[in-house]
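The complex appears here minus one protein chain, its other protein chains still in place.
Chain lettering (A, B and C) follows the sequence in which the chains are written, and residue indices restart at 1 in each chain.
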Amino acid sequence: MDMQRQNPLTAIMSSDHKGIFLGGALLVILFSAGAFLVEGFASSNNIRSILLLAAFLGLAALGQTMVALVGGLDLSIPFVIGASNILLAYLFGTGIPAVFCILIIAVMGLGIGLLNAVLSYRLQGQALIVTLGVGFAVVGAAQIFTTLGSQYSGTVFSEVPKWFATIASINGKTLGLPIPPVVIIWALISGLVVFATNRMRRGREIYAIGGNRTAAARLRISEFRVWLLTYGVSGLMASITGMLLLGFSGGGFAGVGDPYLFTTVAAVVVGGTSLLGGSGGYGATVIGVLVLQVLTSLLVGLGLNYAAQQTVFGLLILPMVAIYARTPHIRMQI
Amino acid sequence: MTQILHHLRGQFSHLIVPAGLVAVLLLICAFRSPQLFSAVGAAGAILVSAPLILAAMAITPIAMAGRGGVDLSIGPAIGFINVTIVTWLTSWGFESPVAVFVFAIVVGCIWQILLASMIVFVRVSPIIVSLAGFMILSGVNLVILPRPGGLAPDWLSDWGYGTELFSPVLFVLIAAFVLWFLFQRTAMFQHIRLMGADEKTAYTVGININVVRFAAHLSAGVLTGLAAVCLTGLIGSGDPSQGNTLTLQAITALVLGGTSLAGGRGGVVGSILGAIAMYLIFVVLSSFDFGAISGFMTQMSYGLILVLSLLLTLVATRPKPAAV
Amino acid sequence: MPLVTLKNISKNFGETHALRGANLETRLGEIHAIVGENGSGKSTMAKIISGVIVPDAGSVEVLGVHPKNPNDAIAAGVSTIFQEIMLAEDLTVYENTFAGSDSLWTKKYSVAEKRKITGEILGRLVGEPVNPDAIVRTLPLNIKQWIVIARAILNRPKVLIFDESSAALDLEATNRLHDEMRKLRDDGSCVILVTHRIAELVKITDSATVLRDGETVGRLSKEEITEENILKMMSASSSAEASTQARKVISTEQKPVLFVEGCKVTPDAKPFDFKVHAGEIVGIAGLDGAGQTEFLRQLSCIEAPAAGQVMVCDSSVETHELASLAEAEDAGITYVSGDRKLEGIFPNLSVFENFGVALMDRLTRRSGVIARDLIGAKLDVEMERLAIKLGHKSDKISTLSGGNQQKVLIARAFARSPRVIVLNDPARGVDVGTKQDLYKHLREFASNGGAVVYLSSEIEEFYNFAHRADVFVNKTIFASFKEQDINEDHVLSAMFGRTGHIEFDAQVEATVR
Partner (left out) sequence: EGLDELPPELAAAYEGVDEGQPVGPSKYRDWTPRSGPPWKIGYASSYAGNTWRAEGMTRLMDVMLPQYKEAGLVSEVKVTQSDLNDARQIQQIRQLVDEGVDAIIICCSNPVALNKAVKYAYDKGVVVFSYSGYLTSDFALNASSNYTDGGYQIAKALIEEVGGKGNFLLVSGIPGAASSESFDTGARRALEEFPDAKLVGQVAGNWTDQVAQTEVQKFLATNPAKIDGIIAQGSQETGILKAVLQSGRDVMPISLAGSAGAACYLKKNPGWISHAFQIWPPGDEMELGFNSVIRTLQNQGPKVQSILRPVYRVEAADYVASLPEDCSIDSTAYIQPGIDIWFDNERAAGYFLRPKDPLE
């Protein structure tokens, strides 16, 4: 029963945030290793490209984190990314003002997220497959839409406005700084989300629902609203990612989202958010995203191909999670 | 009597939708694709759907064992056995059926033991272990066989011809069903159910939950091996990435079959029905000609059917009881 | 020859010393109690005997073995009913009853046997037939508790541990449970009992071990087991100043703050009226399934009653209907659940968050940012008042002992400064000292104009506390006693549907005369 003052190290190791500390430490180690082993690794160009690619993954993984906090997984993310990507390219080609095009797609992404919410709220436990089904339907419909009456088939080319391309291109500059604007946008969104989930009412409600839905209901926390919020954010962020990827590549392609199916989950997990809901957070995911991206860059620099990178990712997840997210022994749960 | 009926309804209510779905799809097939009902058509159906059916069966005991265990690694694990059969095993000169079956099942079991050990001893949650496993194996498979190729032993690649109804594939499936049926009657199976439904209860009533978890994974391992043999027979060669697509398909079949990933509901019969339903969905969709948009149409309809059947599951199974 | 010997046991959870050098000794054919305040280490001790927890230091000998896991203990003949009800909710009653009775690979009983035996044993324990094929999730808490008990006594254990197993049972059921315990004892088993119900202790135990802060402070023989003795030993400070504080007289002329007219708990139940005034404490009693739990939930608008409308009276003039939980909350009605695990705590969140989550709707700044400082201040006040024991406010609530978790939930309800507080057996699993704190707190609350509806499965709780006690029978209020009439005789006979020798007017004027 006695409580002694904890020393800072044990305090960190026993706190909820130890994932962030360990992930941060790993990040530093990986980066140092890269700078030491790979020529040009610490060059501003390389750092910029790491940050740029991290921004895309980070934005896509934001929704995945929110959904994981309530114990779900959103498998529609890659498909919404792909659909937004080709539909935006298509809209740019129609002559509608660019800003409207972007708004339309954002609203569509949000709508798909809300649809996911409505469907999976009633089908909890099946959310995984519901979102997968919605994803298939959305990307199929988007491709049919762009294919009909045109020569395109899953890919769409059109003139992407210069200002839009600058946001997400590696040479993009923010207020004269050689940092692509999307990185800054990601940083701002991250800060906002971390603050909101920790300090604001709607954010804490996500954790409450993820922890104990019945108890939350008794406290007038609407589970449905939280579902709408998390899946809605997920759909919106996926569509934003899809649009930014159009700026990055300049041509619409339904498959751009494919790599984000398991990598968003991996980023969430490496960060230390439990997939069962209630613990973790976006701050952790940001670390997870950076770890994955720095590691990718390191592995590419070391000449490892995609296959080997996958394997290393897999091998990395286990010890990371084993260090900071071990399930307590069953004895301790009784 | 009514009590027994009620009991049965409770036990099988999760099968209403998958069974209904299969029935409806069969009916559509009778019009759209009647060849399916010929001996040759059926043989082809069995041949093509066997890997998925077995993969869906394989992940069922793991899902039943609780802790939100969805085996994401099932696809790459099947792929691993497939590529190692055509590269390692044939180069070692083992081509006999016994060697291939033993190899496939042993490798399947070893992989599942590795997963189970991570879950039991390192205490990482199953979904994360299997996600890591997915990534590791999909990379390893590409290292072992960078591109599709290699040849399966002749007797095995002959399976792919698939015109005989009573084919080896059918016997493998029947063997898997029989094994499962026998397994279901053991006390161990009851323990898996109990552990999946409430692990703390299982532990405190004196069941060795670690052994039980290993048993669940081992049964999955055997089925993984059989699925891999059937896949190798189907494509007659090795392919490092074909297995990967089986992961989402198997999970989809599992869920379509009425098993809740949140635990507590479902069984292998549902998974089998789910896998058959998925096969039939593609047969029905392929029977239409959508021309240039064919692939997209298939994708969209498939997604819609998934969502609709899940919504039907909701209607068919009893509404969740009010929380206390 | 002692059956269970614990010597110098220590067990730490992180920096919490749950047990420090505790001892225990029990023999064949006795009912032995472990008593102590919340968090004093009773459950930990029970878990050590059952092999769930291995102590950090000290020696454990149970029936000649040193249990390292539940299996060792069970093999030696130990059965434990844990404080938390261990059930696979999605499986059937018979599967749960026979959980663990088969060996790893071979079955000992056929399904038919299991169902038959389950039907018999539960029929005897519950006192009414239980369908062995029912899914456990659909059953009420008391039946669930009985299933666990049935499982424990199935194999005639030599040592049987009850960790607060009567907490979910009503009076009559508790008596049946006591009969079972005595039978087991007379058959030569040893029953170890953990309970906060002093009356129960005095009634049936043969000896007792008293724990304080993880240390054994004494062993009492049958004659020494008195309420006074136990209380004295349990806590260093004697908090058992039986409060005879004067209570405010309630004027019934006033409009009630909360009332229902023609309320039906279930569609075919007899309608009744219910009201509670400002400053009033109403006790609710009844046997399991008599409808009082549902009524409480309906009163707090978690569910709608089958008939009748819950009405609230604000500022003593306007009355209006309450249609939803939100409206009830807005009208200042707060519900404290009896099922802490299911609808109380957020196990993954800290104590602070568990407390603060209920205040977010009011202690949030216009910007949407939660006012953590204000919440922290409130928590400090409530922790002080309810004597909540914890390390850091940022510790996970799941590391607190059951009783302390319960206190956090009660604190959470008070912090919402409600006008009416509806409590569903809040003292379940709460130690005697804390209970007194709680009563004091509720009394203060009432005398400041709050209204209290308090459901309890222990009649004693109402003595010197409630202004009125309503007794449910058959889904309706069968009798209503004003404070001077509340005693065991009256309430108990009313619970069984007998009018007894006291005159009262059922349902004519169901308030204090």
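In this section, a contact is a pair of C-beta atoms (placed from the backbone, for glycine too) under 8 Å apart; a residue touches a chain by one contact, two chains touch by 3 or more.
Note that this is a predicted model, so its numbers are computed, not measured.
Engineer: Quick one: jot down which shown chains the absent chain touches.
Structural biologist: Touched by the chain not displayed, across the whole complex: A, B.
Engineer: So which of A:116, A:131, A:169 or A:273 would be touching the chain we can't see?
Structural biologist: The single option touching the absent chain is A:169.
Engineer: Using the definition of touch stated at the top, determine which of A:104, A:194 or A:300 touches the missing chain.
Structural biologist: Of the listed residues, the one touching the omitted chain is A:300.
Engineer: Which is it among B:111, B:134 or B:279 that touches the chain not included here?
Structural biologist: The one listed residue touching the chain not shown is B:279.
Engineer: Can you list where subunit A touches the absent chain?
Structural biologist: Output for subunit A: 39-40, 43, 45-46, 48-50, 52-53, 143, 147, 151-155, 157-159, 169-171, 248-256, 297, 300-301, 303, 305-306.
Engineer: For the chain that got dropped from the picture, name the residues of subunit B it touches.
Structural biologist: Subunit B touches the missing chain through residues 33, 35-36, 38, 40-41, 44, 48, 51-52, 146-151, 157-163, 231, 234-237, 239-242, 245, 279, 282-283, 286-287, 289-292, 294-296, 298-299.
As a working rule, only the chains that are shown with their structure count from here on.
Engineer: Between subunit A and subunit C, what is the separation of their C-alpha centroids in Å?
Structural biologist: Those two chain centres are 44 Å apart.
Engineer: When the C-alpha atoms of subunit A and subunit B are each averaged to a single point, how far apart are the two points in Å?
Structural biologist: Averaging C-alpha atoms per chain gives centres 29 Å apart.
Engineer: Where in subunit C do residues touch at least two different other chains?
Structural biologist: Only 52, 82, 84, 86, 342-343 qualify.
Engineer: I need the residues of subunit A touching at least two other chains; which ones are they?
Structural biologist: 214, 217, 334
Engineer: Could you list, by residue number, the parts of subunit C that touch subunit B in their complex?
Structural biologist: Contacts found on subunit C: 50, 52, 70-71, 73-75, 80, 82, 84, 86-91, 95-96, 99-100, 102-107, 131, 133, 135, 137-138, 140-141, 151, 303, 339, 342-343.
Engineer: Touching residues of subunit A toward subunit B in the complex: what are they?
Structural biologist: It is residues 75, 119, 122-126, 128-130, 132-141, 143-144, 147-148, 153-154, 214, 217, 262, 265-266, 269, 274-276, 305-315, 317-318, 321-322, 325-330, 333-334 of subunit A that touch subunit B.
Engineer: Note which residues of subunit B are touching subunit A in the complex, please.
Structural biologist: Against subunit A, subunit B makes touches at 67-68, 70, 118, 122-125, 127-129, 131-143, 146, 199-200, 203-204, 209, 248, 251-252, 255-256, 260-263, 292-293, 295-307, 310-311, 313-314, 323-324.
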